[in-house]
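Removed from the display is one protein chain of the complex; every other protein chain stays in position.
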Amino acid sequence: MLGLNKKDTTLLIAVAVLTMFAPFFLNPFPSDSAMAQFNAGYPDLMQRFVIFGIFAIGFNILFGLTGYLSFGHAAFLGVGSYAAVWIFKLFTYNVVPAIILAVIVAAVFSVLMGYVSLRRSGIYFSILTLAFAQMMFALAYSVLSNPKFNLTNGETGLQVYPNDPQMFHPDSMQDFPHLFGLYMNSTYTMNVGPWAFDFNTGYYLCAVVLLAVFYLAIRIFRSPFGMMLRAIKSNQTRLNYTGLNPRPYTLAAFVISGAYAGLAGGLMAAMDPLAGAERMQWTASGEVVLMTILGGTGTLIGPVLGAGFIKYFENIFSKINDAVLHQWFAFLPDGLEDFVVFLIHPFVGKGWHLTLGILFMLVVIFLPGGLVEGGQRIGKWIKSRGKSKDTGPKTEPAELGE
Amino acid sequence: MDAILLQILNGLDKGSAYALIALGLTLIFGTLGVVNFAHGALFMIGAFCAVTLQRFLSLSFETISETEKDFLGNPLKVETPYVESWFGTEVGSSIIDWSVPLSILLAIPIMMLVGLIMERGLIKHFYKREHADQILVTFGLAIVLQEIVKYYFGANPIQTPAPDALSGVANLGAWFGFELAYPVWRIVYFCFAALVIFGVFAFLQFTTFGMVVRAGMADRETVGLLGINIDRRFTIMFAIAAAVAGLAGVMYAPINPPNYHMGMDFLVLSFVVVVVGGMGSLPGAVLAGFMLGILESFASTTWATTTIPGINQIIIYLVAIIVLLTRPRGLMGRKGVMEE
Partner (left out) sequence: MSKTNLTRRGVLKTGAVAGAGVALPTIFTASSAAAYTNEPTGSSVTLGFNVPQTGPYADEGNDELLAQQLAVEHLNGEGDGGCLNTFTSKALKGNGILGKKVEFVTGDTQTKSDAARASAKSMIEKDGAIMINGGSSSGVAIAVQGLCQEAGVIFMAGLTHSNDTTGKDRKANGFRHFFNAYMSAAALAPILEKELGADRRAYHLTADYTWGWSQQESIAAATEAMGWETVNNVLTPLASTDFSSYIAPVLNSGADVLVLNHYGGNMVNSLTNAIQFGMMEKVVNNKDFKIVVPLYSELMAAGAGENIKGVFGSMNYNWQLQNEGSKQFVKSFGEKYGKPPSNSAQTCYAQTLLYADACERAGTFNPCGVAEALEGFEFDGLGNGKTLYRADDHQCFKDVLVVKGADNPTNQYDTLEIVEVTPAAQVTYEPNHPMFGGDEASLGTCNAG
């Protein structure tokens, strides 16, 4: 189907089902129960899952296929956001031109940064991208927000003000990004018994975009171009001897992944029309590296899983405070309750960074192939149950073997 | 003239911290081939060794004062440090006063122990893994370490002043007949850094141990074939690198009060320093550290910032880009390191 082999088609369909029915999957607990704390099916977080999924898929096209580790991809996400908000400010709240411009601007920036950075490889490449991105962050945060030439609005973030021109924005419409009249923040809530499921326009726009770019990523992975990128990863010297110049291929991969990041940035601005410089900081670039490796480098679905994993932590674990803990363990006798809360306290709420750090370490130590490898191992274990243990924990990069 | 000298001094001072951290990073990378993102955290732990000793020495018992009141109007609990009651007020308070230099004695064994545990417990399983995995696991470790420190010490910076005798301002220009005032502790820091750097180089250059390590850095397999247990030596080098970072942190504590994220603040910079110097080159790391420190200082002057607005924000990265594009392996890098 769609030029994909059977395995890839299954994967695509699985992703389609997962994204389309995410509002159900992510809200498994009745909203009045104590476990509702773990529900993730509210519009903002669902949008973030998908947007960072797109970002990570794009990053994986560069890092997973060519092995070039960029520490500057957040910069493209940032310029994409800025471009989109400028469209909102100057022309219209319609998200289509905003997202298109976000992709184009990010691609242009990535051509420039990629052309220079790809002259070096290994850690030198990483540091070059990091340096470019940090420069862009520093400029966006302060220098480019000075009153005379305010391009980024600095610390506060670029946003739409009532006195902006907005040339094609009719007064009859609300002041919020929309897709030909469908507002990104409109949500329908479905109540089934004690459960409540949110269906948000913005989320579904993001989800459809995710499916499209996921399909594109599969095609890239399976194309001769993708093979070439993998050849670059495995042995660049040998490739040089064959008389092929790898640079155009790596640059193409760099620009594609930059455009993916710009797309994610544009979508972010479309969901919430504010663009801050912090999303360009090196820690934000580091986050997408973590997402990709955590999920499974070089796999198709891994980066999406990694993105979901990290965003879930950031948004759900950070909100568990002592009051919530006491509520959960209220059934225990007083002394024991306090003790259990005392034990868990350092790891949740303001300690969510600690838990995340520990989990990173555990995943990297025990699951070098990321979450995808974890899934494969479980799958294998289920299959081989009853049979003799003949397969060691050998990792294959998932979906790489045709 | 003295303005320029001042900025050179500032640069050397900043450069000292960069060079010490970069030196440790390069030692670890050169010997073990591991990219250690937790190195900034080691620097931070060093600084908190000073904080811990200061707190420990200031441990106090409480006596209820008859006359004074606390902020709620209850009788004030007066705290007297144990050391003051044991050794007398004068000796006791001067011991507390000298807690930062004293904590060097504490930091060396602690940092070496931390280094050993890190290498044996975690890093050694990552020699054969990709650099990306090393980065991720050490980054995770860095987060865990700094969150633990935050849990015990809070997020606020903690003052750890230098001893009174070393905290004033010295007039360096007095010998030459002009005024050049500079904080004493910063001069101490620079001298200390120079000493440590010199010590590490001497150790590698003039001891058999160091010779073997250098040989191992150049060609690990051949050294292994000669029947030398290179792994054990590399482990010790890791501990030494950790101690170097820790000492840099201890002595840095009086310059800027330590907080839990100071390691992360230095991490990116120190990687830039290492790469500009050339991966795996010890002299390169030191040279680049001082060079970037001085450049950063000069970029902060009013003259520079009015010529090019915002230059002080980006100078380090700009230099990194220029160096890497003109000298592919940094200032003193070797071919074939970290390029696969």
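Remarks
Note that the chains take the letters A and B in the order they are written out, and that residue 1 is the start of every chain.
Heads up, the rule we're going with is that a residue touches a chain if its C-beta (ideal position, glycine included) is under 8 Å from a C-beta of that chain, and two chains touch if they have at least 3 such contacts.
If you're wondering where the values come from, they're calculated on a predicted model, not measured in any experiment.
Of the options B:Pro161, B:Pro283 or B:Pro328, the residue whose C-beta touches the omitted chain is B:Pro161. Touch with the chain that is not drawn comes from one residue among B:Thr52, B:Gln134 or B:Asn259, which is B:Asn259. Take chain A: the residues that touch the chain left off the picture are 31, 39, 42-45, 48, 138, 141-143, 145-147, 153-157, 159, 162-163, 174, 176, 183, 185-193, 196, 198, 272, 274, 276, 278-279, 314-315, 318-319, 321, 323, 349-350, 352-353.
Across the interface with the omitted chain, chain B contributes residues 2-3, 6-7, 10-11, 13-14, 68, 70-72, 76, 150, 154-159, 161, 167-169, 181-183, 185-186, 255-257, 259, 261-262, 265-266, 296-298, 300-302, 305, 310, 312-313.
As a convention for this text, only the chains that are shown with their structure count from here on.
On the side of chain A, the complex with chain B involves touching residues 63, 69, 116, 119-124, 127-128, 130-132, 134-135, 138-139, 142-143, 146, 282, 286, 289-290, 293-294, 297, 346, 351, 353-354, 356-361, 364-365, 368.
Chain B contributes residues 35, 122, 125, 129, 131-133, 135-137, 139-144, 147-148, 151, 268, 271-272, 275, 279, 309-310, 313-314, 316-318, 320-321, 324-325, 328-330, 337-340 to its touches with chain A in the complex.
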